[in-house]
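The complex appears here without one of its protein chains, the remainder shown in place.
Order of writing sets the chain letters: A and B. Residues in each chain are counted from 1.
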Amino acid sequence: MADKSVLIVGAGIAGITAALRLARNNFKVYLIDREAYIGGQAISYNCIGVENCNKCSVCLLQRRVREIEEYFPNILIKVNSEIEEVKNSKDKFDVTLKKGFSIINPDLCQGCGLCKKVCPSSAITVSHPQSIPRTYKVNPENCLKINGEEDCRKCIDVCPFRAIDFNSIIKEETLSDISAIILTTGFEPWDPTAKAEYGYRENKNVITASDFKHKLYMNGHICRPSDQKIPKKIAIIQCVGSRDRSINNQNCSRICCGYGIQMGRLLKEQDPEVEVSIFYMDIQPFGKEFNKTFNESKKDFNIKYLKSIPSQITENEEGKVIIKYENPRNGNIEKQYFDLAILSIATNPAKKFGKLAEKLNVWVNDSGFCEIPNYMQGNKTNKTGVFVAGTSLGPKDINECIANAENAALEVMLYLNK
Amino acid sequence: MKGNKKNDFTPKITIFCCENSAYRAADMAGTLGLIIPEGVKIISLPCAGRLEEVHVLNALEEGADGVMVLGCLKDSCKFLNGDTRTKKKIDFLKETLSDIGIEKSRVDFFNISPNMGVKFSELVVEMNEKLIEMGPLLARKKNPRGRS
Partner (left out) sequence: MHSENRIGIFLCNCKKVLSKKVSFKELLAYFKDYKDVEYIEENNYLCNMNTAKELEKRIKDNKLNRVIIAACSPQLKGTFFKNIISESGINYNLISFVNLREQCAMLFSEEGSATRNAINLIESSIRRTIKQEPIKIKTTMIRQSVLVIGGGLAGLQTALNLSKLYYRVILVERNNQLGGYLKTDYFFEGKNVNYKELISKKIEEIIKNNRIIILNQAELIELEGFVGDFKATIKVSNMNKKNEIKYLNIGAIVLSTGCQNYLPADKYGISLSSKVQKLSQLADIINKKKESLNNINSICFISGIISDDQRLQGETLLKLSLKLAEEHKIQVYILCKNVFVAQDGLEELYQNARSKGVLFLKYNKESPRIDFKKDINKIEVSLYDPLLGVDLSNRGKKITISCDLLALEELIIPSTGTKELSEILQITTDGDGFYQQGNISLQPVFTNRKGIFTVGSCRGLKSVVQTVDDSAMVSLEIHNLLKEKRIQYKLDGAVVDDDKCILCLTCLRTCPHKAIQLVKNIDPNQTRIVINGLACERCGLCVSHCPANAIVLPRYKNSQIFAEII
């Protein structure tokens, strides 16, 4: 079956799982992603455990990335690639990819880190320390060359692989005779700037859960963005961007209660003196032994649960976060002061998914996720030969994405073996 | 047994790493550019559960001033209970060492996950500082391999 090739669009957990499964069964796989690294969203999440595993499942992704690293000859990874055009003839696809890289070419970069060391303005960071390709990237805001000092060539000169080029080139590449396509473009965390009452970006000490996970990954612990002090009183607000008529997203994002409670537990395990309060609407169950986990978080970890969604979040001059909410016990409007507020944001479909679906003539439902015509075949789209898996179908946690991608791989195998 | 506190004493630390979690965390610490003290030697095992007490004792005899054993987080060991079993062994070993006059905190067990590069370097730096306080271990075999 080495003559049958499958294109997997999006190298997150679902894409990587499907790619590994198909490669194990001797199919040739092209795994493309628009970022400069593979791993999708979860590769930059940190483990939410301190001594006990809190079952966030992020390590499952990292194990699978390691498996790809271990020299899988059937999987061809193309990063910095997006689909430009798809031509469909008989039962094969010809896909034209647009490849662009910003400054550091991931195909040439070997992750040595010399550029980072010589950069005078610390503008170069590793993309993700555990993803592959293990590459570095230039942050345009801090880079001297981009911001006026044209003469600075320190990184260009030191790179032994000649991977740095400030003239970004966009190239095209066509993959011919693709027998099947799997869409695993995933989700994007919602930007809560649209919810003006919470003042995200204005209030320095209001961050999203993605920011929290990323900071934890790079630093090991969390600090207040405004003054780098350790927060002692933290609020976690659920349902930001979900079940909300005002921003036109009425659906539940399913996984936020799970990671909200896990975040609270992590904060308490790292420092039992910290006070954690969770503002929620309805707690959605998750994982195994949920009753035990939930009761433990209330009794053993002393996390305060408030059945109330805040109406306003502001910040005073000292940088204290003020949350205005209705006290569920007596109905009074109250204010509480916190050091840090973490917003559990909705999982929305990737913004460019609509355009991609148009190019492929694939249906999209009202929420922007991919629509499946037949619920009995949960990964087949309306277009023959095009399949979908993972969070492109709707919010899912990591375990569900893995199983869903396996189902898609099975459906592709049965489709191609007819 | 305490030795004289030398200001330029570089403790030798042997770290037994589970290859599923701690070894990767050490790799990540390197990639992130975190610096750890000289004198550290990393040995990889298929699981923390493979560790026997004699390995720790042998390391101390051959010249290590301290030994760290790193296993997976509780309930995430690929082989289910490697970390809990090894922690029990190390706890018991610490008591035995204390009975023969070797400080308990020279040997310790930690839980770590593969993406905790920062925690890995923090643990090593902490252990290094503790050992500088305690001074070098004087109990050695004849002609130990480690230069002391």
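Some notes on this structure:
Basically, contacts are C-beta pairs under 8 Å (C-beta built on N, C-alpha and C of every residue); 3 or more make two chains touch, one makes a residue touch a chain.
Everything numeric in this text was worked out from a predicted model, so none of it was measured.
From the options A:L97, A:I323 or A:A409, the residue with contact to the chain not on display is A:A409.
Annotation for subunit B: contacts to the undisplayed chain at residues 12, 14, 19, 23-24, 26-31, 33-36, 38, 40-43, 45-47, 49-52, 54-55, 58-59, 62-64, 75-82, 85, 89, 144-146.
The chain not displayed touches subunit A at residues 21, 24-25, 53, 55, 57, 59-60, 66, 69-71, 110, 112-114, 134, 160-161, 243, 250-252, 254, 257, 282-285, 287-292, 294, 307, 328-331, 375-376, 378, 394, 399-400, 402-404, 406-407, 409-411, 414.
Note that only the chains that are shown with their structure count from here on.
Taking each chain's centre as the mean of its C-alpha atoms, subunit A lies 35 Å from subunit B. Residues 46-47, 49, 51-53, 55, 58-59, 62, 66, 111, 113, 116, 126, 129-130, 134, 217-220 of subunit A are the ones touching subunit B in the complex. By the touch criterion stated above, subunit B contacts subunit A in their complex at residues 21, 24, 28, 31-33, 72-76, 111, 113-119, 122.
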